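A single protein chain has been omitted from the complex, and every remaining protein chain is retained in its original position.
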Amino acid sequence: MDLSNINPILLIASIMISATPILLAALGEMVVEKSGVLNLGVEGMMISGAVIGFIVAINTGAPLLGFATAAVAGAVLSLSFGILTQVLLSNQVATGLGLTLLGLGLSSLLGKPYEGMKAETLPKLDIPVLGDLPVVGRMLFSHDIMVYLSLALVVAVWAFLKYTRAGLILRAVGESHDSAHALGYKVVRVRLLAIMFGGACAGLGGAYLSLVRVPQWTEGMTAGAGWIALAIVVFASWRAGRVLIGAYLFGGITVLQLNLQAAGLTWGVQYLSMSPYLITILVLVFISSNRSRSNHDAPATLGRTFHATR
Amino acid sequence: MIRRTLLATAAAGLTLALGAPAMAQDDPTKACFVYVGPIGDGGWTYQHHQGALALQEEYGDAVEIAYQESVPEGADSERVITQMALSGCDIIFTTSFGYMDPTNNVAAKFPDVKFEHSTGYKREHPNVSTYNARFYEGRAVVGHIAGKMTETNKIGYIGSFPIPEVIMGINSYYHHAKLANPEVELVVTWAYTWFDPAKEADAARAMLDQGVDVITAHTDSTAPLAEIGKEDGSAWGFGQASDMAAFMTNEDGTPGPRIASIIDDWSPYYIKRVGQLMDGTYEQIDSWAGMPEGEVVIGEMNDAIPDDVKAEAEALIASIETGEYHPFTGPINKQDGSAWLAEGETAKDGTLLGMDFYIEGITGDIPN
Partner (left out) sequence: MIRLEKRPQPSKTWTVATPILAVVLTMIFGGIMFGLIGTSPVEAIRTIFWDPLFHPQFANFSRPQLLVKAGPLILIAIGLSIGFRAGIWNIGAEGQYIMGAIVGAAAGLALYPMESALILPLMIVAGALGGWAWAMIPGLLKVKFGTNEILVSLMLVYVAENILASVSSGVLRNPEGMGFPGSRNLAQWSSSQNLDLIPGTGMHLGVLSAFIAVILAYVLLTRHIQGFNIRLSGQAPRAAKFAGVAPARIILFCLGMAGALAGMAGLFEVTGPAGQVSIDFGSGYGFTAIIVAFLGRLHPVGILLAGLLMALTYIGGELAQLMLGVPGASIQLFQGMLLFFLLGVDVLTNYRVRFGAGEVA
């Protein structure tokens, strides 16, 4: 074993790319959950985004257009979940699982003609000055635009939830839909918007997989990334900054264990891959046992159906 | 008597489905295929389906094919295989290791139907045959190319699971790389999956970051090749299971990251077996064919490979195809230095099929 073979600069650079899809999806899901809705269909929306983004990028030759369409597709698909759970008051857990089924089926039907093709991928940005810096240049400033967009989105979501009035309303709706309703806020409308934002983010995450990360379309290519995104939201205890940490940690552990293997470590690597989930559970226990803190971030109405009685 | 009606009904159903004008023959032979992945996986299942299509092409109306994709191993596969037998399939190819027990179970109930299980070893009934291909022959050729192509003297292998099939491939790949380049060092990473494009890409990336510059994969997707392609011509890889020709040449015309490939070509076997079934010479067998029979094929080498290396690879292919060279020919020692094959001795099939050791020179342990 020779751990000196692992170059930390390259390791971090590749973690950033590896974590971007789950970061995007988890960020969207966090906003959805903040509004009090649990959408388990992230996997379905991600893979739909992956296929739609790929199809559009192939046909237009413009990967950015692919990303945009993938976001729209994710939002549209999530709207079906939104209508079912918010308007027709169906159970969110079951509907979310159904959404995953629907997304997986739909994506492989749509993607059939595009298997084995290669799409135009996003160029790496050539950031002047910063990109030429030693160490950090290669590590942080030589990525494609979506990596930076996802980081910007983390800041935007954080600022939105913390400082804007709309963010406050969203959190109020998630905290107590009845009180929010009594105050005159449109609970259903707020939640539908949050759900669509979540869908759009999941779509972007999926498109990042098919357009940058892998880059190709293959049936079932998300291979569980959507479920990891769900875990990250919990790990992050519903805070944008921690979603970033969570995504980089989850993505990082996969990359790290492969790097350790390549450096010659053969024992116990598969146990490393279950550690993020165990850490998530510990985090959950920690935040829930720390009730004394008034600032308890889990939305109180998560997963509950809301029906305005008057 | 009953079987005849069954056949007729099934045939009618299929004709309707395919929209064929009418049945061309009274009693076409029906060959059915159970796939573990989607046909569009671009690798393992895709190649089996190519074999099925070649079979159809070969015999035309005399053969009908039917298939089912993404069949989970275990309980579901047993039901699917039974339904195929009921639907009038004359011969059923089950194309994943996990179908081994289900195939034998169903075979017991349908003695008149022939069953062919791929990559397994159980033939509990006279109507069960097994077939596999000597992929390690292909690994030998790409191993030689890898040994010659590497600049860093570090070559990589993305393993799926530590099973004999994969270990055999690793040993063959390393042995021939070492023969071509004594300085070569092998890096193995286990993905613990057959198919997860993102993870496969990560595995390739991890090795590239550590200075590996030629990688072969034992997983199904093209993701490692795409990842290697990001190195802009300083690292190389191979198509696995299918040709993965999309990665042979870059858009600007320069040679792409896929410098050669190991292709699983099942069509000769499918054509042979169904042909035997039709002319009455069919017998139970345990087939383990390879490059001589055309079941393992090395895809076109691209121009990244220098001509002399190409020639050497061609010579190696020829010697394996004629049967004069066995990729595991001694002297080869085991990893711990103990003797395995003496000078000129070739490996026994039994040892290979249960291979659970690395050969001398490979560092690291086989995970358990």
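Letters A and B mark the chains as written, and numbering starts fresh at 1 in each.
By definition in this document, contacts are C-beta pairs under 8 Å (C-beta built on N, C-alpha and C of every residue); 3 or more make two chains touch, one makes a residue touch a chain.
Please read these numbers as outputs of a predicted model, since none were measured by experiment.
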> Which residue from A:Gly116, A:Gly137, A:Gly264 or A:Gly303 sits in contact with the chain not drawn here?
Replying inline: A:Gly303
>> If I consider the whole complex, including the chain that's not displayed, which of A:Thr95, A:Gln216 or A:Thr301 touches that chain?
In response: A:Thr95
>> So one chain is hidden, and I want to know which residue out of B:Asp101, B:Glu231, B:Glu293 or B:Glu345 touches that hidden chain in the complete assembly.
In response: B:Asp101
> Hey, which subunit A residues sit against the chain that's not shown?
Replying inline: 38, 40, 80, 83-84, 88-91, 93-95, 97-99, 101-109, 112, 219, 227, 230-231, 234, 270-271, 273-274, 277-278, 280-281, 284-285, 288-289, 291, 298, 302-303, 307, 309-310
> What subunit B residues would touch the chain not displayed?
Replying inline: 6, 9-10, 13-14, 16-18, 32, 38, 66-70, 72-76, 78-80, 82-84, 86-88, 97-98, 101-102, 121, 161-164, 167, 192, 353-356, 368
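By definition in this document, only the chains that are shown with their structure count from here on.
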> From the C-alpha centre of subunit A to that of subunit B, how far is it in Å?
Replying inline: 35
>> With touch defined as at the start, can you tell me which subunit B residues reach subunit A in the complex?
In response: 38, 40-42, 156, 187-193, 195-199, 201-203, 205-207, 209-212, 221-223, 226, 246-247, 363-367
>> Quick check: in the complex, which residue numbers of subunit A touch subunit B?
In response: 1, 5-7, 10-11, 14, 18, 21, 108, 111-112, 115-118, 209, 213-216, 218-225, 254-255, 258-259, 261-264, 266-267, 269-270, 273
